[in-house]
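With one protein chain removed, the remaining protein chains of the complex are shown where they sit.
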Amino acid sequence: MKEKIKSIVEINDNKKSRYFAFFIQGLILVSVISFSVETIPNLKPQTKFILQVIEWFCVIMFSLEYLLRIYVSDSKPKFIFSFFGIIDFLAILPFYLSFGIDLRSLRALRFLRLFRILKLVRYNRAMNHFTTAIKSAKEEILLFIFITLMLIYFSAVGIYYFENEAQPEHFSSVFDSLWWAIITLTTVGYGDVYPITVGGKVFTFIILMIGLGIVAIPTGIISSALTKSVDKKHHDSEEN
Amino acid sequence: MKEKIKSIVEINDNKKSRYFAFFIQGLILVSVISFSVETIPNLKPQTKFILQVIEWFCVIMFSLEYLLRIYVSDSKPKFIFSFFGIIDFLAILPFYLSFGIDLRSLRALRFLRLFRILKLVRYNRAMNHFTTAIKSAKEEILLFIFITLMLIYFSAVGIYYFENEAQPEHFSSVFDSLWWAIITLTTVGYGDVYPITVGGKVFTFIILMIGLGIVAIPTGIISSALTKSVDKKHHDSEEN
Amino acid sequence: MKEKIKSIVEINDNKKSRYFAFFIQGLILVSVISFSVETIPNLKPQTKFILQVIEWFCVIMFSLEYLLRIYVSDSKPKFIFSFFGIIDFLAILPFYLSFGIDLRSLRALRFLRLFRILKLVRYNRAMNHFTTAIKSAKEEILLFIFITLMLIYFSAVGIYYFENEAQPEHFSSVFDSLWWAIITLTTVGYGDVYPITVGGKVFTFIILMIGLGIVAIPTGIISSALTKSVDKKHHDSEEN
Partner (left out) sequence: MKEKIKSIVEINDNKKSRYFAFFIQGLILVSVISFSVETIPNLKPQTKFILQVIEWFCVIMFSLEYLLRIYVSDSKPKFIFSFFGIIDFLAILPFYLSFGIDLRSLRALRFLRLFRILKLVRYNRAMNHFTTAIKSAKEEILLFIFITLMLIYFSAVGIYYFENEAQPEHFSSVFDSLWWAIITLTTVGYGDVYPITVGGKVFTFIILMIGLGIVAIPTGIISSALTKSVDKKHHDSEEN
C-alpha cells in the first residue's frame, strides 16, 4: 500500500505519478493566480467568495499532499527538514495561521504563501544544469557582487558631492544618492532623479563607462560557466 | 511549360528566377510601407486613392504568385498546408475578406496582412543558421523563460507589499505591479511607475542585482549556441 | 628630397615621422574641440575671433598636409580617391566652400567638417583587429539587422493596434509607433511614450521577452568573432 502511494507521489516514469504531478502543478498555478486576483481592490462579494473556495480547496489538497509525502518518505524528519519539506509546509502554514483573532496583523505572513510557487522547482530536472553552472562560478559571482556594491557606493558618494547643493530634495544624503546610483548603473533610468550640474554629468559619464564594463563581467562569468556545464553534460552523455 | 514556370517561381540559380524573387520582395516592401502610410490620420483623398491602387496591384500580384506556386508544386495539398503556403494565403486573405457588408468589424483581421512580410523569410537561407542555434538551446531557453517569469512574478508581489499603501494608484494590485516588474527587470525604465518607499527601493535593488544575472543567462545560452552552430558549419564545409 | 618628406609624412618608425603624426593628431583634437565650442550660443566676440584663428590655422595645416600627401604618394589619383584621401579632402573642403555669397545655406555642409576626426583612424593599427572580426561575422550581422528591423516593425504595428485609440496623440500612425518600438526594444525607455492599455502592456511584455533574446544575438556574434580574431592573432604570432 505504502509502496503504491509512494510510486504515485514521488516522481516516476509511470502514468499515475505523472498525472499526480500535473495535478499538483496545476493547483499551484491556480492558487498563485487566485492570490494575485485577491489583491485587486474593490472586488465583488461573489468573486471574493469564489477565491475563498479556491483557497480552501488548494490548501486542503496541499495539506493532503504534504501528509502523503511525510507518510511515504523513508526518513520522516529528513523530509520535514529538507528544502522542499519546509517549502511545502510554509505553503500551507499561512492559511492555518490566519484562523485567529487578529487576522489583519498576520496578513503580512500571507506573503509566505508565495513559497508555494517554489514547489514548481521540484519537478524541474533541467534546473540542475543551472545550479551546477552557478556553483562552479560561485567565487567570481561573490567577487562581482562585492565590486558592484563598491562601485555603487562610490557613485553615490560622488554624485552626492556634485548634486547635493543643486538638488537637495533628490540628493539629500548618501543614502538618497544610492537610489540614483542603482537605477543609473543598471541602466534602468526611471528619470525620477538625474544630475543637472556639469560636474555631476561628467561624473555620471565616467561612472557609466566603468559600469558598462562591470555589467559585462557577470554576463561573461555566467555564460562561460553555463557553456562549460553544457559541454560537460554532452561530454558525459557521449562517454556513457 | 510547367517546368519552365517552376524554374522561375522556385528559387534557382538562373537569372529569371532571381528577377522574379527580387520583384516579389520589392512588392512586399511596397505593400508594407503603403500599409504603414495608410495608418497616418487625416490623409488626403488623392493619397488614399494611390494607396488603394497600390494595395490592389500588390494583392493581384500576390494572388497570381500564390496560384503559380500551387500550380508548380509537386504535391498541391503539401504546399497549401506548408508554413509558407499558409503565410502566402494569409497575406492576401484580408483583402478579399474586407469585401463585405460590415467592413469596420473585420478591420482587426487586416492585422493579418502583416504576415505578408514573413514571406521575406522564405528567401533567406542564412536563417537556417539561427534556427539550428535556437533548436539546440531549446531546453535552456524554455527554462530561462520559466525562471524569468517566476522572478517577474515574485518582484511584482514584493513591490505590491512595499508600495501598495504609498502609491495605491500605481501599485493597486499584483497585476499592476507586474507592469512595473517587466519594465524594471528589462532595464527599460519608462519612469511611469517607480518605488518611492525605502523598503521598495531596497527591494528594487536586490531584484535588479538578481535580474542582471538572469539577463546574462539567455545572452550566454544564445551566443554559445550560435558559436557552436557557426563552428559546425565551418567544420562541415572544411571536411567536404 | 621627395623621399625625405615621404619618410616624415607617411607612418614610419623614425622620430620625425612620429612627431609629425602627433602634431596632426593634436591639431585634429584642437579643431574638433574648437568646432564644439563654436556651437555654444551667445559667445563673446573675442572668443569667436580666437575660434576663427584656430580654424584658419588648422585648415592651412591640413591643406599643407593634404598637398604633401599627394606629392609623396607613388600614384597620385590612387591616393586622391582612396578612403583617407577623400576624408582628408572633405576635412578641409567646407572651409573653402563657405567663402561665398550665401553662407547660411551652405552651413549644413560644415557638418562634413567632422570627417576630420576620422583621420584619427589612420594612425590606429589595432583597428585592423576589429575590422577582421566584423568582416568574418558580416553575414550574421546583416541577418541580425534584418531580424531586428522586422521585430521593430511588427512591434510598431502591434502597439499601434493596441494603443492608437487610447493615446491617439502618441501612437497616431505606424511611423509614430516605430519610435516607441525603437526606444523600448533598445531598453532606452525615455518615458515620453509608453502603453497604458492592458493589451498594450501584455504585448510590450511579449515583445521585450523576444527582444532580450534578439539583443543577445549580436552580443554573441561580435564577441565570438572577436575572440576568434584574437586567438588567430596569438596563434599566428606564436607560429612565427
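We just call them A, B and C in the order they show up, numbering each chain from 1.
Following the convention adopted for this analysis, a residue touches a chain if its C-beta (ideal position, glycine included) is under 8 Å from a C-beta of that chain, and two chains touch if they have at least 3 such contacts.
The structure presented is a predicted model; accordingly, all values stated were derived computationally and were not measured.
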item: Residue among A:Trp56, A:Phe81 or A:Phe205 touching the omitted chain; value: A:Phe205
item: From C:Val30, C:Ile80 or C:Val188, residue that would touch the chain that is not displayed; value: C:Val188
item: Option touching the unshown chain, where A:Phe35, A:Tyr160 or A:Trp179 are the choices; value: A:Tyr160
item: Where the unshown chain meets chain A, residue by residue; value: 139-140, 142-143, 146-147, 150, 153-154, 157, 160-161, 164, 168, 172-175, 184, 187-191, 194, 201, 204-205, 208-209, 211-213, 215-217, 219-221, 223-224
item: Hidden partner chain, residues of chain C it touches; value: 32, 35-36, 39-41, 108, 111, 114, 117, 120, 124, 126-127, 129-130, 141, 145, 148, 178-179, 182-183, 186-192, 215, 218-219, 221-224, 226-227, 230
item: Contact footprint on chain B, counting only the chain that is left out; value: 187-191, 219
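What we mean here is this: only the chains that are shown with their structure count from here on.
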item: Reference interface A-B: repeating pair among B-C or A-C with over half of contacts shared; value: B-C
item: Intercentroid distance (Cα basis), chain C paired with chain B, Å; value: 30
item: Mean-CA-position distance for chain C and chain A (Å); value: 42
item: Per-residue multi-chain contacts in chain B, two or more chains; value: 187-191, 215, 219, 221, 223-224
